[in-house]
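One protein chain is absent from this view; the other protein chains keep their places.
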Amino acid sequence: MAQRLAGATQRALGATLMKPTTRDWLRRNLFSNAFSSVTTLALLAAALWWLPGLIDWLLLQAVFRPDAAACEAVHHAGACWGVVAEKYRVILFGRYPYEQQWRPLLATVLLLSVILASGLRLLPRNALLAAWTLALPGFLLLMGGGWFGLGRVGSDQWGGLPLTLLLATLGMLLALPLALLVALGRLSGLPLLRGLCTLYVELVRGVPLISVLFLASFLFPIILPQGYSIDVLLRVQAGIVLFAAAYLSETIRGGLQGVPAGQHDAAAALGLGRWQALRWIILPQALRAVVPSMMNSAVSIFKDTSLVTVVSMYELTGALSLALAGDAEWRSFHLEGYLFIGLIYWIGCYSMSRFSRGLERADGIPRAAA
Amino acid sequence: MRTFQIAVLLLLFHLTPAHAGKTLDQVRQRAQLVCGVSTGVIGFSSADSQGRWNGFDVDVCRAIAAAVLNDADKIKYVPLNAQQRFTALQSGEVDLLSRNTTWTLTRDASLGLHFTAITYYDGQGFLVPKKLRITSAKQLKNAEICVQSGTTTEKNLGDWFKAQGIKVKPVVFEKFEASIKAFFSGRCQAYTTDASALAFIRSKEAPQPDDYVVLPELISKEPLGPVVRRGDDEWFAIVKWVVFALIEAEEYGITQANLEQMKASTDPAIQRLLGTAEDSGKLLGLERDWAARAIKAVGNYGEMFQRNVGSGSPLKLPRALNALWNKGGLLYAPPIR
Partner (left out) sequence: MLLAAALVAALWWLLDVTAANMAERGIRSGFDFLREPAGFAIGESLLPFDSTDSALWALAAGLANTLRVALPAILASTLLGTLIGLGRLSPNLLLRGLCAGYVETLRNVPLLLQLLAWYFVVTDLLPLASEALQVAPHVFLSKSGLAIPWLGGDAGVFDLPLRGEMNIVGGATLTPEFLALFLGLSLYTAAYVAETVRAGIQALPRGQSDAALALGLTRVQLFRLVLLPQALRSIIPPLTNQHLSLTKNASLAVAIGYPDLVSVANTTLNQTGRAAECIALIMAVYLILSLLTAWLSAWLERRSGRWAQRS
């Protein structure tokens, strides 16, 4: 209470002392010098020139009804949001059987709420762990079926948003432990282990993700012994995990190397073994320091899942072309579709990066050098 | 630590190939046929909103499952794109590839595969907008031609125009949807693929089917048929002869509907086919009534064609080359005896 009072007094005091008038504010932020004034005027002019047309297209002239004829009639003078109204089920769920689409919906909600609960720290740690261990099998159970009277739906029919979420979430969750092992391997004293880990990281970071996906999708079956086969979704997921782990391990290695040498010495002086020191002293500090960079990797993984459309999987991006390219009536309204799923990706990525910046501020974590 | 390093090495070099079991035994053991199909070509293999597969290529799978397992529904369909298809078969991920795949020497001789029999005679053609007033592919000089990657199409295009001394620019897309979208947005002056697909693309994908024409030339031979792995002659024979049986059935007028009456036929050829006299199944490692089961599941070749791609389907393709040999077509099955 006392604190709040003090804060309020301070603010009031500051206001009377500074008395920032609108004029001052404008001068400081928009017209500080000749160049700044010209920029402001130019940008305002550009806004006046462009904005009305944009608003016209986005809203005023736009068609919101799922009516292709009405969309055709406005001749692209206004957006055709009707395309989203007409096709949202295919865009969001891909080829999943139509009557069963409550299952991917429920699965998506389940996974999203656990992710949100973790991000917003709504649950204590143990409950969170339990929620994750229930949510992932729950997700797969809902999607795949075959139990509790749910019909089986093969993974080749999964698609849309749930597939994107699954690939990104599992990609991140499985890549983390692997990345940690690889990072420790690169710092280990065994030359062979260190060499192998370095090799893996450099190899993967040197090639584009698409070639890794090709490898997983086209080539992996040949490398496996005959008679063994792995579902293509699993192979692609493995490809994403292996790819993401290489980048993550570099982040973690940076964190491990950033822990001052004194910490190792101090742990040793306390009589802790190597592994004990790692588990209780080094890792907590190292991981804490790199959480924001890891969030950046999570954003990348989320965006990168869009590439699996190139190997014929119908996640969000693939599902959009499935929905629109094959339908002559709606084909010319792709741009609206791209904007729609672009917004979905943007919301995901932007909230993740906001979350990471929030962590940086809250924990006073120094910005990790990129 | 040294042991650890050796263990890592051993683990790495452990990945040596295992030997293949007999496909027929594997299929029987798991009571399921694993069939590689396309990711979606209407009429040949496509999944409906329920995930049920149907089409001409799918019916070939069903006929084989019926002959081997006596149940045309015991099939797992694995949708494969153009690049995945051969490795999926080579690696044993699928027992059979029934996915509009063209029989060529390179594929037959160097990929560790065997093409079994031809189920559909196709050829590559062109679709062009009517307003360009083109009547022959030879007029496509300097044209940009949209094409989907992963088919024999690109090579035919190169060969044929090279032979004609005409320069064209292919615009190659990874996915069917993208290639179609580009063509109908006007990016290319022509679209090329197998003629069977062109008919469908014109009628179903074009904004106004009448604004587009299919050019008369077919620039290549595209014999399509099911493919199996090398090194399993027994399975190779089964797939081949099930296809022949369907063709024979049409020749002898055996249909899904009259199958039971035909079993009483006194014609020795029909008796052999349906297993009422000689046991032809024994030679293939199948039951006596293998052919009858296949016909019961999908009908004879003609019925299969009519239902999926012919007059009974949206594609309305003519029989043309795919008529029986005695009706002006190329279908000719070796005798079943």
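Descriptive notes on the structure:
We just call them A and B in the order they show up, numbering each chain from 1.
Criterion: contacts are C-beta pairs under 8 Å (C-beta built on N, C-alpha and C of every residue); 3 or more make two chains touch, one makes a residue touch a chain.
Computed from a predicted model, the values in this text were never measured in an experiment.
Shown as candidates are B:30, B:169, B:282 or B:327; the residue that touches the absent chain is B:169. For the options A:123, A:219 or A:291, the residue in contact with the chain missing from this view is A:219.
Within the set A:64, A:338 or A:355, the residue that contacts the chain not displayed is A:338.
One of B:29, B:185 or B:208 touches the chain omitted from the figure, and that residue is B:185.
Screening B:76, B:107 or B:221 for touch with the missing chain picks out B:107. Against the chain not shown here, subunit B presents residues 15-17, 20, 82-83, 86-87, 90, 106-107, 109-112, 132, 134, 139, 141-144, 146, 149-152, 154-155, 157-159, 161-162, 168-175, 178-179, 181-182, 185-187, 189, 229-231. Subunit A residues in contact with the hidden partner, per the touch definition given at the top, are 28-30, 32, 35-36, 39-40, 43-44, 195, 198-199, 202-203, 205-211, 214-215, 218-219, 222-223, 225-226, 299, 303-307, 309-310, 317, 321, 332, 334-335, 338-339, 341-342, 345-346, 349-350, 353, 367, 370.
Rule of thumb we're sticking to: only the chains that are shown with their structure count from here on.
The distance from the centre of subunit A to the centre of subunit B, each centre being the mean of the chain's C-alpha atoms, comes to 40 Å. Contact residues on subunit A toward subunit B in their complex (touch as defined above): 95, 97-99, 153-154, 156-157, 190, 192-193, 196, 214, 217-219, 221-229, 232, 309-312, 321-322, 324-326, 328-329, 331-332, 334.
On subunit B, the positions that touch subunit A within their shared complex are 1, 4-5, 8, 15-21, 26, 39, 47, 49-51, 76-79, 81, 83-84, 87-88, 90-93, 174-175, 177-178, 180-181, 184-185, 204-207.
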